[in-house]
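Missing here is one protein chain; the remaining ones are kept as they sit in the complex.
Presenting chain A:
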Amino acid sequence: MEKHCTDSRVKGVSTGVSKPAPEYVSSKTINKVIQVHDRIFCCMAGSLADAQAVIKSAKFHLSFHSVQMESPPQVIAAASVLKDLCYKNKDELQAGFLTAGWDKKNGPQVYVVSLGGMLISQQVTIGGSGSTYIYGYVDAKYKPNMTKEECLQFATNALALAMGRDNVSGGVAHLVVITEKGVEHVVVPGDKLPKFHDE
């Protein structure tokens, strides 16, 4: 899931990866938050094999674009590159992305590239199998212009709630805070997540 705070972006992702029926979790510790440029990160969703392949291509493309432009890419550019790959290969791929980052022109931004290649901009967005359990929480608790700390707490809580209810989500929570100054990684193991009264 991703959040837009006043001056930074917080992305959070839980690390379970599963295969469809019969249900089987192939890994509890995958990192699905990938850096595609200095201030731009992507959360992968869908088939991780497809997502990894798309990100590999997008990362190269963005790096080349950034050298040609002689400046870091805009977040919309990163999202558009991913969108083109997803849209043009929609018949073969099953991959979606949450792209977030900071650029000089428009500050912090969040974009969603869905499975078929739709690209939209949002203030806060959630995805993945566990996201169904936290729509209510996010809708109720999100407010615009939160501080970095409030944002981190909100993201951690949301992830904890999702991981608590979804049987194929869990493991470790990865959070990334992106600001003009730099990037901060926060990793919270499952047992250190906030506890809610359902457990």
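Brief remarks on what is shown
Operating definition for what follows: contacts are C-beta pairs under 8 Å (C-beta built on N, C-alpha and C of every residue); 3 or more make two chains touch, one makes a residue touch a chain; residues count from 1.
Going forward, contacts and distances are computed from a predicted model.
Of the candidates "Proteasome subunit alpha type", "Vacuolar protein sorting-associated protein 16 homolog isoform X2", "COMD7 protein" or "Glutathione S-transferase", the chain left out of this view carries the UniProt protein name "Proteasome subunit alpha type".
Interface note for the absent chain: among A:Met44, A:Val81 or A:Ala100, the touching residue is A:Val81.
Chain A meets the missing chain through residues 65, 68-70, 73-74, 76-77, 79-81, 83-84, 104-105, 119.
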